[in-house]
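Selected chains only, in their assembly positions.
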Amino acid sequence: MKKVLTLGEIMLRLSPPDNQRLAQTSSFNMVFGGSEANVAAGLANFGMEVAHVTAFPEHDLGEAAKSNLRKNGIDTTYVKFLPGRLGVYFLEQGSGLRSSKIVYDRANSSFSNYDGSDENWEEVLKEFDWVHWSGITPALSQESADLTRRILEAANKSAIPVSGDLNYRSNLWKYGKRPDEIMPPLMELTTHIIGGARDFNQCLNHSFHASEEVITFAFEHYQNLQMIINTQRIVHSASHNTLSANVYTKNSSISTNSIEIQNIIDRVGTGDAFASGLVFGLINGKSIQESLDFGLGAAVLKHSIPGDVLIGSEEEIKEILEGKSGAIKR
Amino acid sequence: MKKVLTLGEIMLRLSPPDNQRLAQTSSFNMVFGGSEANVAAGLANFGMEVAHVTAFPEHDLGEAAKSNLRKNGIDTTYVKFLPGRLGVYFLEQGSGLRSSKIVYDRANSSFSNYDGSDENWEEVLKEFDWVHWSGITPALSQESADLTRRILEAANKSAIPVSGDLNYRSNLWKYGKRPDEIMPPLMELTTHIIGGARDFNQCLNHSFHASEEVITFAFEHYQNLQMIINTQRIVHSASHNTLSANVYTKNSSISTNSIEIQNIIDRVGTGDAFASGLVFGLINGKSIQESLDFGLGAAVLKHSIPGDVLIGSEEEIKEILEGKSGAIKR
Amino acid sequence: MKKVLTLGEIMLRLSPPDNQRLAQTSSFNMVFGGSEANVAAGLANFGMEVAHVTAFPEHDLGEAAKSNLRKNGIDTTYVKFLPGRLGVYFLEQGSGLRSSKIVYDRANSSFSNYDGSDENWEEVLKEFDWVHWSGITPALSQESADLTRRILEAANKSAIPVSGDLNYRSNLWKYGKRPDEIMPPLMELTTHIIGGARDFNQCLNHSFHASEEVITFAFEHYQNLQMIINTQRIVHSASHNTLSANVYTKNSSISTNSIEIQNIIDRVGTGDAFASGLVFGLINGKSIQESLDFGLGAAVLKHSIPGDVLIGSEEEIKEILEGKSGAIKR
């Protein structure tokens, strides 16, 4: 079976129950989450083998975070225990016309102290067929940027496809480097870039006005690039979105239908569910259209599931794409 | 006051809270439920006298199930304690484009071991004015089929109206008999059949293409038949349905308006709420149109109530039918 | 900073969790609430100084109610401890086509025994710039009516603006007086009346047919009157409303856009949130249009927040008014 390597920080996610605001709660529901580990969990959910590279502090919650990866079916061989904190993010679930809100408290995590210099990544990657990273990792610290670079260079040498979700976050990049100092070489090592014009602009300190400009620029400058993928989200309210997705190759573009999503339960991790569905399709030899549709269906399904992580079957996603979901399944 | 006899299995229903998937929960909300007992509870809710025929295992949860019938205002004179299990069903509440999902674990229940041969049903029925059964019961075991037959034959001899909800379930019928070996004689003993073309086809091993064919066939073959009733449900999503209902007599057909239902909280038991509303109307001398409308309103109201069972007043249903519900009632 | 004085009863609000009906719950979520204190909390939430005049029984829950005011940022200098009960209201949260429902149990509260004769209100009001009351207070008891009158007369003498939300409740007024015996003199002392034609009719025992008649009548008869404000709510279902608001001055009328509100979480206190937003705008010198819009945005936001009380920022309200809310805020 094909095997995927992912890397990234995992945080403790704390959410007030029952749509309460942070300011009024007296308890938190807790899950573990992080963009790239969410992708890993999505892939494992579809039956793929996946290993995740990360680091935790050596205390009970660090151990619990590792157990949770195992529970999600993720290989924890490359999980380290290092000095530092377990990052936390507080998530206030919005509803209707109230936006969801995240308060991050992730500085100085164990993961951000890990530069990956302790592993021979070329050796490691011999048993892997795909690598997935996101732009959140190099935004955390120089060590995290180095870790990303090391793994991507190893993947490149081994000719392993690399998907990268640019995932630009303005509240990161606080360690003294600008995105355009760090991201371009990482993007060059990436075969499948997930990101829209805004992400490209922020990562490259550019000002593309339209997607076409981005596509043209990227395929000109990045030799390894095979696809640029992005999703379009129309936000009617915190409970009601419309979602679609596109793939651009050097010579073609492919789109999905738009799917209207109501009664959203948890939007967090829907982009990661998309990435896991897309990569699952591509790595298993589905067509680009099928892979993109499957990614979209995975993302749509995730909106109905509490927590950071996709749980669901290929059949459920197929029913969503065919507009046949909603009845009671007995 | 008119009194109704219902018969059927009651299960422990276990649902993860807060729209969690079965695979992620660490607790279950618990209620007792079962199609025919839900009808009984609906009738009791409207103030009718109802007794329910069922059987439970003799342990604390069997006792609790019986207490729950009493709580719902149901006469438990014909509740037996017999060897066997308390059937369980796990219900995952869907939302938006994720379907609700039921995992049944009901084999070998105490109820499925009860054939009703210990009671003189003609004697019993002297104090009743209506009998209600569903196609789930004869699908469980030969004993359950025998129980149904015994009670229906007694009702027939006493000229008591009998409503039967065909309720075809493909995951039952595992005791070596096909529906068409068991259901036709039971349907002949039934004066009010609730079911659509699909139910008739499955129960009779037929292939009617349209409702009209069903109607014609049924009124030709079943001497006691007074009405065929069915509901039409359009499933936009797990949270959004549109519902209407029809009655066919030998010579006429009557329909309700369609009602759009959003923000569905619990779809389970809505068909049973419909049956209870309909029977309540018919037995109390309301017109067919009024009875059908009332059944529809009861079904619509049930979508907003957690659990298997309808709780609500005639006034609330009337407001729903008049499009006047939704404001705060002080 | 400008400071507001509010007065009114605070009750213990008990709601079944998870949209359960009152008849099926085995626990209650608890908050403290009351129309005028909700307005006070909304104003404090926006950073205003507010003091609330009320009375509680001298036991642990009375103390807790007072602590809760402090938590909400409200000055409790004028909170008394008096013989009587803590009023209770049971709130059943509706959903979809099931209305929310309130069962009041508020008779004989400590507050209803307080007539305000122990304070020199002119002296007290020296540090205040606005007074807010509602028609619920004089409907409770002669003492409460006297309290209202005393404070309004003092405000009038000190030329302090007074907003009054007519808030007619048919299940009150049980102490032997009719609204039209009590309300007119209080309305005359009010500069900003919040209420629609129905409220005016009930309070004045009149039968105005249209808003214009109300406006004309009111500006003719009430010398102090500067504005009449009301909201228009279209109730599609318990989960889906459309809201707009209007201000009438002697010579002009100003309206907001309509805002459609879906996936309503808690409708209680939305009118109070409106009042707090409106008064916040007016007292801080915003234009009438801005103040009215802000009130509407505050009311809309409140629909998404569990409890009686508005929690939110000016920025969030601005985003709602600009149609930009709903995305995740990181």
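The first chain written gets the first letter, and so on, giving A, B and C; residue counts start at 1 in each chain.
Going forward, a contact is a pair of C-beta atoms (placed from the backbone, for glycine too) under 8 Å apart; a residue touches a chain by one contact, two chains touch by 3 or more.
Only a predicted model underlies this, so the values are computations on that prediction, with no experimental measurement involved.
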item: Per this structure file, total copies of the shared sequence (3 shown); value: 6
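We adopt the following convention: only the chains that are shown with their structure count from here on.
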item: Self-contact between copies subunit B and subunit C, residue sets same or different by half; value: different
item: Between subunit C and subunit B, distance of the C-alpha-averaged centres to the nearest whole Å; value: 45
item: Touching two or more other chains - residue numbers and ranges from subunit C; value: 18, 263
item: Footprint of subunit C on subunit A - complex, ascending; value: 18-21, 23-24, 94-102, 104, 169, 171, 235-241, 263, 267-268
item: Interface residues, subunit B side, partner subunit C - complex; value: 17-18, 259, 261-265, 300-301, 303-307, 311-312, 316, 319-320, 325-330
